[in-house]
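The complex is shown incomplete by one protein chain, all other protein chains being positioned as in the whole.
Labels run A, B and C following the written order; every chain starts at residue 1.
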Amino acid sequence: MRYLPKSPADRQQMLREIGCKTIDDLFEPIPAEYRLKRDLNVPRQMAESEVIEFFHQCAATNAARYAVFLGAGAYHHYRPVVIDSLISRGEFFTAYTPYQPEIAQGTLQAIFEFQTMICELTGMEVANASMYDASTGTAEAIMMGVRLTGRNSAVVARTVHPEYREVIKTYTQHQALPIAECGYKEDGRLDLAELEKKITDDTAAVLIQSPNFFGTIEDVAAIADLVHRKGALLVVAISEALSLGAVRPPAEADIVAMESQSFGVPLGFGGPYAGVLATKEKYVRQIPGRLVGETRDRDGKRGFVLTLSTREQHIRREKATSNICTNQALIATMATIYMTIYGREGLKELAHQNLAKATYAAGEFSKKAKVLFGGAPRFNEFVVQTREDSYEINSRLLEKKMIGGFPLRKFYPELGNAALWCCTELNSKEQIDAAVEAVGQ
Amino acid sequence: MRYLPKSPADRQQMLREIGCKTIDDLFEPIPAEYRLKRDLNVPRQMAESEVIEFFHQCAATNAARYAVFLGAGAYHHYRPVVIDSLISRGEFFTAYTPYQPEIAQGTLQAIFEFQTMICELTGMEVANASMYDASTGTAEAIMMGVRLTGRNSAVVARTVHPEYREVIKTYTQHQALPIAECGYKEDGRLDLAELEKKITDDTAAVLIQSPNFFGTIEDVAAIADLVHRKGALLVVAISEALSLGAVRPPAEADIVAMESQSFGVPLGFGGPYAGVLATKEKYVRQIPGRLVGETRDRDGKRGFVLTLSTREQHIRREKATSNICTNQALIATMATIYMTIYGREGLKELAHQNLAKATYAAGEFSKKAKVLFGGAPRFNEFVVQTREDSYEINSRLLEKKMIGGFPLRKFYPELGNAALWCCTELNSKEQIDAAVEAVGQ
Amino acid sequence: MSDKDIKKATRHVNQNEGLIFERSSPGKKGYRLPPLDVPAVDAKKVLGSAAREDLGNMPEVSEMEIIRHFTRISTWNYAIDLGMYPLGSCTMKYNARVNEVVARLGGLADAHPYQPERISQGALRIMKTLSDCLLDITGMDAITLQPAAGAHGEMTGILLIHACLKSRGNPRKKILIPDSAHGTNPATAAICGYAVENLKSNAQGMVDIPSLEAQMNEDVAGLMLTNPNTLGLFERDIAKIADILHKKGGLLYMDGANMNALVGKARPGDFGVDVMHLNLHKTFSTPHGGGGPGSGPVACKKILEPFLPMPLVVQKADGTLGFDYNRPQSVGRVRMFYGNFGMHVRALAYILANGFDGLRQTTEDAVLNANYIRKKLEGDYELPYKGQSMHEVVFSDRIQQHKGVKTGDIAKRLIDYGFHPYTVSFPLVVPGALMIEPTESESMEELNLFIDAMQAIAREVEQDPELVKTAPHSTRVSRLDETAAARKPVLRWKPGAAVSAGE
Partner (left out) sequence: MSDKDIKKATRHVNQNEGLIFERSSPGKKGYRLPPLDVPAVDAKKVLGSAAREDLGNMPEVSEMEIIRHFTRISTWNYAIDLGMYPLGSCTMKYNARVNEVVARLGGLADAHPYQPERISQGALRIMKTLSDCLLDITGMDAITLQPAAGAHGEMTGILLIHACLKSRGNPRKKILIPDSAHGTNPATAAICGYAVENLKSNAQGMVDIPSLEAQMNEDVAGLMLTNPNTLGLFERDIAKIADILHKKGGLLYMDGANMNALVGKARPGDFGVDVMHLNLHKTFSTPHGGGGPGSGPVACKKILEPFLPMPLVVQKADGTLGFDYNRPQSVGRVRMFYGNFGMHVRALAYILANGFDGLRQTTEDAVLNANYIRKKLEGDYELPYKGQSMHEVVFSDRIQQHKGVKTGDIAKRLIDYGFHPYTVSFPLVVPGALMIEPTESESMEELNLFIDAMQAIAREVEQDPELVKTAPHSTRVSRLDETAAARKPVLRWKPGAAVSAGE
């Protein structure tokens, strides 16, 4: 096998030195009846060219170079080539978790920069080194709220990504942590009146998303006011990170649970992505996941280390803030490079381009169909209601090499034939016009 | 411009410190009438995504994923992905010529390894660090022969790649170095009787190619005998380097001029490739191009440096062995990695696969057309003669996404409708059968 | 510092580099956008009070500086690509380049998770093929690829146990966990609402059967067992362990972090395991990336299948592949979409490149390497448990403690010798543990250098313990103060923060 750096003679010599006759002597601890006596039923060893050909064939039966109008938690943005070029350095992608900081300053400094940028963008004071994704991040944020408040229930807006809500349900199901849902108003925003009713003395946290699942931007300040008045914490989820280039950060939140996928991470059929939690400094000892902190070496030189690990499973075991160990470090590094490339001006300019595309598209769609939730501002997504079935429309679009909006019927039957459309900088006017045309047929 | 690491304020400050008002003060040395007063007539600045789209469009109007039966000096072989992964390290591809060995040991050691492998494969004693390609390499080899012998003419086999011969003509045209050509026999090999006549007392070098342009393997030992008897030097060109995995190396030659493209270098519409010259130790002071040699540092540690530079243009100027300066170092490094991956056993196994494919294909073609030069051994190329015009056959193949053999009429009109076909490990039996079928229609 | 024994590494000039924010200045740009082809909008008008004014201290730098910044800091990392990385329990093996290439193919890397199934057949085929391979490798009946890492897989597995027991009437209260277990095991049990009960290891470092028998009762939902365990020992009584659990209605969870000792040689499904996770980022070579991403598929026996997270990849009546969301007994979703698909691609590429014979040889080499190290070092370092090692070996610093040198010091000194240290102070059952897992990716030559280095350090401990206690001496930063970092945490850069000389 071409990956294995041993010759047959090496193996013989090593066995001799160990004092074994055959390799099977080393497997003697496994009771004989459990030793596999046949070859595994996996394909035969392939040449590299065959491996590539196999995946080429797979890729060829997947869509490629379609016009994409899907968002809904995974966004198609241009990925500068510098990202892959840098994270393909073996020093980044073949390193482990930086447990030995003296030979891991590259990873540590990159993550420290990630934490800093996430703070700058979200308006929070501290951020962790990453979570698996935003769905598990929101669940962990709610559990963090429980630890911080000593209260034992939570309210989640129905305008939070439906799959985040499913994951929250899974995570919290055995924690005696009931989750109430709160609906939305005509303008697609959270129903504040309902929320006021739903929050009880036992509500640890309220979770909203902004821009929410309809693409609508919530009035975070007003919600925070209400939530804080009730003694609960506000968790704000962000699934479209690029919105932070144009939209006021949720600085009034107590915890922000963000998905970084928009920042240079491939769509990749859903993963790997990178969630991140950010919060106030005073809450840092209850944050889950790794944290990188600054320190000094013996000569006073600046350096970075993993810190506050007494929160974590390898020290605290069943009392840890979370069971997370491996996180999404390389993806966080991708996001860091992306945020660095666009930076202070570029993220804004790019967000404004997204805004312009979606504004134009919503305008065009509204000539042929009903665009819902016009009463509140939105970023790069909007909901189009049609007379025709959303899936049928999408089938038609598919033939024209367009992937239409996300049908909402499954999660929001009350909206009828509605679909969530997304337009980013990658959707040309031509594509938008063609999609509007096809929908309006 | 996104590559430029300066802010407008930086530029102002630097100008101030230099003592200039505007940047144009620094261009004052250029007489005003020659300063360009308009914008260059090149396209406007593009976003990275636009640059990629431009080249995507270009690539899309080029052939891709065709079955290729072309060789003729440029060979399609599988390129292990490790090659690009390694040479994409900035430490390799963004370094200059290793003039400062203490911070260039990576490049130097890789080239030293290249030189060693070329010696092992060709049966020569020394090899240089690379030439532009084999066409310029053969020209330089002949000029080297002139310097070594003090004689002033050369004989070149007509079975040497026609474009090599054109380049030799260009290089030697003003050097009072007449080039005679020598024909081939029925079996596609050099006509030894003719050669004997063509070699004169003034013949410095005889250039042959093996496998020659028809894919036929020359009897190098016999030719060397004759050439040496006449006091001339034998230069052997190798255009299909992989042949060395199966074919006896031309150890009797005085100089080998090899093209390394087969060793992991993309076809790339003809370049960059990497030529290399190898020779006997006693001739090394007349070899053109760079050489890497082993030495020691002050503590006795092994290290590598550019050496014997008194041969070169930067020291010897008009008396140098060649005017070459920049060579093809990174391509030589690609070849080094390729030779390392396949190594002692793999190059042989791969060459034998090529041999098997071409043998099979020639057998199949001979059922439908005439395969020429059957009397001598060949590697992975062979000549097929048809009744139908070669270009017309190729047009038909093209529609079936196959690129047929290289029509020989332009360079060898005496062969009629003949084409040079090449089969490598990348030509499947299925492809070969389809091509035979289409040719025989 | 005496370097005479150091054969593997030398010091070399290395670039300094500040934080990216320290390079920033207004007006530098690393990007350029294409011209906007729709009417520009006034963000203030469109967004009203939700419009953002500015982006604070986000950096402004050019592309050239970005390349240099990340290239320079990358050179401060150790990595598999540079040398042996014998972190026990982490299985730091070669990350094949072809895996990276296929994961980036257009059509796979660009696929939107919600694109219709009929234009996602290639991605589904990959998930299905990988699932089939993993099922045969583990000897299990059903699998989910959704979990994002090992701990996430553990949670999924324990939720399955919970759901299964609940469907039988009582989810029970406790999970048994050996004291040698990884920290994620108890943390996971807690998230799933279970109390953790510690199970002592016996003198051989294995599950103590009498204790297990004593502790197992109707309150216990199951046991989380790592096998081979974190001492690198195969639990010989595994069948008995399973029996004890099953007899009292419990289920056996296996932490599959150490599957690199078993692939192609033995299958958990054959020796009584009911549910387990795999770490694709260990056994199946997907890169660790400085801490992640991982992927933690969970495989289980038929009895647990109904409870697997949704959706599952299934073959549909028309022969095409699709997602099955209609799973009424499912524990729910543990992650949005379908898991870390990019890791699925890489793991499958690894399996295909190896084939059945390569996978078996890989396991054999991994076990061979660990035993070779053990044999060569057992005179120099204390071996607290003498059972036969599988893919890793755990020593202790008992001998070196006499000179005041701890496992952490030896680890730091290994850095000077050109190696990444082993895992320090884990498992907890071994005080002062040195946990060494070479994997199959090390040549005999590299192993010999490692053994030489460990022996040289053992000598240094005797002759010059200070040298070891103050290591590393060859790195651009010396030993970093982790205590100070935790005392007054600085978790982000702020403008005006002081920079020490030399940066």
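Points worth noting:
Here, a residue touches a chain if its C-beta (ideal position, glycine included) is under 8 Å from a C-beta of that chain, and two chains touch if they have at least 3 such contacts.
Note that the structure is predicted; figures quoted are calculated from it, not measured.
Every visible chain touched by the undisplayed chain in the complete complex is listed here: A, B, C. Residue-wise, the contact with the chain that is not shown comes from B:Pro29, picked out of B:Pro29, B:Gly150 or B:Pro413. Residue in contact with the omitted chain (choice from B:Leu330, B:Val384 or B:Ala418): B:Leu330.
Among B:Glu196, B:Asp297 or B:Glu437, only B:Asp297 touches the chain that is left out of the view. Only one of B:Gly183, B:Gly271 or B:Gly440 touches the chain withheld from this view, namely B:Gly271. Even with one chain removed from view, subunit C keeps its contact list with that chain: residues 7-16, 23, 32, 62-65, 67-68, 71-72, 75-76, 81-83, 94, 96-97, 353, 415-416, 418, 441, 443, 445, 472, 474-476, 502. Against the chain not displayed here, subunit A makes contact via residues 1-10, 45-50, 81-82, 85, 90, 103.
Methods note: only the chains that are shown with their structure count from here on.
Computed from the mean C-alpha positions, the centre of subunit B lies at a distance of 46 Å from the centre of subunit C. Subunit A and subunit C, compared by their mean Cα positions, are separated by 19 Å. Touching of two or more other chains is recorded for residues 48-49, 81, 85 of subunit B. In subunit C, the residues touching two or more other chains are 26, 29-31, 33-34, 60-61, 63, 67, 71, 98, 100-101.
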